[in-house]
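I have a structure I would like to understand better, so I am pasting it below and will then ask my questions one at a time.
A single protein chain has been omitted from the complex, and every remaining protein chain is retained in its original position.
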Amino acid sequence: MSCVATFSLFPLERPDQGSFAPYVARTIEIVRESGLPHELGAMGTVLEGEFDEIMATIKRCHDDMRKGCGRVYLNLTVDSRSGGAGRMRDKVESVGELLK
Amino acid sequence: MSCVATFSLFPLERPDQGSFAPYVARTIEIVRESGLPHELGAMGTVLEGEFDEIMATIKRCHDDMRKGCGRVYLNLTVDSRSGGAGRMRDKVESVGELLK
Amino acid sequence: MSCVATFSLFPLERPDQGSFAPYVARTIEIVRESGLPHELGAMGTVLEGEFDEIMATIKRCHDDMRKGCGRVYLNLTVDSRSGGAGRMRDKVESVGELLK
Partner (left out) sequence: MSCVATFSLFPLERPDQGSFAPYVARTIEIVRESGLPHELGAMGTVLEGEFDEIMATIKRCHDDMRKGCGRVYLNLTVDSRSGGAGRMRDKVESVGELLK
């Protein structure tokens, strides 16, 4: 697993006008089903995996949200490199070490 | 064609230390081969198409850049909605009308 | 002038439910008043200037939109480096040269 990504996906047109939380919860359910390591944050969801796994997961989230919403916005950032799994945690820990 | 996207893709680790221009040029070549409407800008490349077409094109750009570079950064934003082709142009024109 | 930036600013909660175009047009008006070189695109507005000039301009756009909208989303990317003015154009041209 070599990519760490963060994405934010939300409706710009939708049948309701309430909180985004149910939409984010549905997205997290789909990410959970992918089996990829992930973490929900206040501004996006971080996940780790092969580039293709990440893109396939985000596609599922997108397609699912578009079923119910006329317009959807996706913001995605990927840090892609060679290397084993665990970068999602390692990236934070390597900075934490320096801050001690 | 229902999605308009913008993306920026550049190396964070690479064999040279010069300008990013050759990397961007190679990306644009791949986008051209996709046949999707696109436009090169100072901070990213805008393209229009179905969600899957856009994602497949960006994957090709990513995979190509990763062949030569140890680490690559992708920043992607997608505005996804129903509707016919031409939104890439229409979005700008509809604002331009209001500014006349 | 050493920074080239692109930003997208739009309401997530607003009194109307129509097109985003009037909101973008108002943003462009504020950017025009700044006197900074800029270009409206399908997915954001590119502008060039000192870091502080760009941030001050975006603050004015943000504050203006927040007056009428309960919730606003800002997506900003800045490429900051030393150098003279004209990078907004030069960045595109240097890639264009390679594509001829």
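By letter and in written order, the chains are A, B and C; residue numbering begins at 1 in each of them.
Going forward, a residue touches a chain if its C-beta (ideal position, glycine included) is under 8 Å from a C-beta of that chain, and two chains touch if they have at least 3 such contacts.
Fair warning: this is a prediction, and the values are worked out from it, not measured in the lab.
Listed by residue number, the positions of chain A touching the unshown chain are 4-6, 8, 19, 21-22, 24-25, 28-29, 39-44, 46, 48, 75, 77, 79, 87-89, 91-92, 94-99. The omitted chain makes contact with chain C at the following residues, 12-13, 51-52, 55, 59, 62-63, 66, 70-82.
Just so we're on the same page, only the chains that are shown with their structure count from here on.
With centres taken as mean Cα positions, chain C sits 18 Å from chain B. Separating the CA-averaged centres of chain A and chain C is a span of 26 Å. Counting partners per residue, chain C has 75 as the residues that reach two or more other chains.
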